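Submitted below is the structure of interest, expressed as structure tokens.
Shown here is a partial selection of chains from the complex, left in place.
Chains here go by letter, A and B, matching the order in which they are written, and residues are numbered from 1 within each.
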Amino acid sequence: MFLWAPMTHASHHLTLADIARHLDVDFEGDAGQPIRGLATLKEAAPDQVAFLANRAYLKDLSTTKAAAVLLHPEHGKNCPVPRLEMANPYLGYAKLSQLFDPLPARDITGIHPTAVVADGAMLGEGVSVQAHAVIEAGVVLGERVVVGAGSVIGADSVIGDDTRLHANVTVCHGVVVGKRVILQSGCVVGGDGFGFAHDGAGWHKIAQLGGVVLGDDVEVGSCSSIDRGALGDTIIGNDVKIDSQVQIAHNVIIGDHSALAGCVGIAGSTKVGKHCMLGGGVGLSGHLTICDGVQVTGMSLVTNSIHEPGVYSSGTGAMNNTQWRKNAVRFKQLDEIAKRLSRLEKSHRSE
Amino acid sequence: MFLWAPMTHASHHLTLADIARHLDVDFEGDAGQPIRGLATLKEAAPDQVAFLANRAYLKDLSTTKAAAVLLHPEHGKNCPVPRLEMANPYLGYAKLSQLFDPLPARDITGIHPTAVVADGAMLGEGVSVQAHAVIEAGVVLGERVVVGAGSVIGADSVIGDDTRLHANVTVCHGVVVGKRVILQSGCVVGGDGFGFAHDGAGWHKIAQLGGVVLGDDVEVGSCSSIDRGALGDTIIGNDVKIDSQVQIAHNVIIGDHSALAGCVGIAGSTKVGKHCMLGGGVGLSGHLTICDGVQVTGMSLVTNSIHEPGVYSSGTGAMNNTQWRKNAVRFKQLDEIAKRLSRLEKSHRSE
């Protein structure tokens, strides 16, 4: 009944015709050509499909050995091999990439004998609960949920259909996770927010009584932290993509379709709009409101709310250390420099 | 004898009188009013207690539907519902929050059948060692210690009374953890410090022979790292609060009652005083001394010791990217700008 079998090396036996059908595009060429994977234009073998999604690689098109190339119609004429034309070839590449992911092939339905599933947990059809996973009491797993080896789901949490927890993930108690969510290894959803009251001498912990709600199609990167709310919930909208090493504090709200690159940190109660993009290492102070459509470039610190869509930045670019030392010293004199300039201007005008 | 039962949904059956007694305050109102939780002034239902700890929310006081409000006596007269007056209502909120935390109710005394406890480990009264936890040889657990699912405690480590390791925590070998400490999921206490000697061609690892000592009442956030010392120990004082995604390198010493927000990084051998507060993403270079009572604002880099209490900052605030690009270019010319200004001043004076 339950077999924990080795990973199947995907011998997909896909053909070029299968690929084209998956993308819903026409093509001219050998429909039966076997396709074993994807590669760049430069590296593709004759049984791999390549793609052209960035003009910087146009130079590699005329010499590609790929079985076919996914590209925009405007580049079709320069292609030496069968063409799969799409308005958005990068999107086509994303869709094809799913066909070659070896992970789904190894998900065996069932509960590994070493997994611990509490009485009263409710498991949907087709779930896969892997070795040493722990499902605490009151948990509800939707259909086809995969719980990777060593992952722990705390009491009363609810996981939507088709969601995957990779290995060693922790979902704490009382967390709600949507459908088709992907939680990478080592991430923690629902750890306590950082809340303490000071009595003049030291700290008193504020029990974090809220939860975390992750929308549908969310992804959380490896070793990232999404803390639970103090009273209300921390809320991550639908289709929000969160990279590795990210910290999201209690009661943060992230709007749908926003993307947070690696090492981002967002302090408590800040609200980020929809379709925002935060570059790597960006920091947002607490209690801010960032409107929809804001982009913040890497390692910028945002300490005030942003009410206009656009691109925002802080900091200084890197330079040679010798040069930097001189300039950094001057930064400390900057207010004085500005005042001296004003005095000089005034004096000059009065002559 | 050992029952691994579902989480008890806290049906506390607390009344307003219980709440007031817990805070040691008087009140006028319905002593028997059931209280099922806490909420903000705006969102509180008639069976929830609210609090006013920030003047920004004074506007919500007159319309609150809370069963009672925790507030400073100066705001008492505007409160439409029973008052719980305290000089520090935020502290009162912290104390009440503990009453509604569902976690303690589910801690079942005993060792889960799947936990691995080495012969020779010593376990205090009332410990809870949860599913798939691993307690290595020589470990000593104090009374009522909770070891969450999947957590590992390395050989010869000592854990004080009433300390809680959430799920998937790692305490490495030879670590000393105080009483009432809270380790959030995914954190690692006692990984090797980053020490290597270079022989001109490559690196030779320096075995990290020190340990980590965490004082009483310490909290460590999810996915944070506290590295073990090279020779002596890394030392975290009493009542130090450490948020998620924090990195504390080998032989760092943190004084009592200091608080480190998310994503802070402290390099090796730096000593931070008591009652310091480091904002999110702050970095401290190695071998520094930071005196007591220092606050550093978010994402600042500190490369020199600080000998005076106060607030310290570095960096630049975020601005529109177009504006930023122009200014960032000028930063690289800053030393030259300052020199040009001096020349102009000199020339002007000599006229």
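In this text, a residue touches a chain if its C-beta (ideal position, glycine included) is under 8 Å from a C-beta of that chain, and two chains touch if they have at least 3 such contacts.
None of these values were measured; they are calculated from a predicted model.
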{"item": "Subunit number of the complete homomer, 2 shown here", "value": "3"}
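Methods note: only the chains that are shown with their structure count from here on.
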{"item": "Gap in Å, rounded to a whole number, between the CA centres of chain B and chain A", "value": "25"}
{"item": "Of chain A, residues touching chain B in the complex", "value": "114, 116, 118-120, 132, 134, 136-138, 150, 152, 154-156, 168, 170, 172-174, 186-188, 191-192, 194-199, 201-209, 223-225, 227, 230-232, 245-247, 249, 263, 265, 267, 281, 283, 285, 296-297, 299-304, 310-317, 319, 323, 326-327, 329-331, 333-334, 337, 340-341, 344, 347-348"}
{"item": "Residue ranges of chain B touching chain A (in the complex, touch as defined)", "value": "4-7, 9, 37-40, 43, 88, 90-91, 93-95, 97-98, 100-103, 106, 112, 114, 130-132, 148-150, 166-168, 182, 184-186, 217, 219, 221-223, 239, 241, 243-245, 256-257, 259, 261-263, 280-281, 298-299, 315-322, 324-325, 328, 331-335, 337-338, 341, 344-345, 348"}
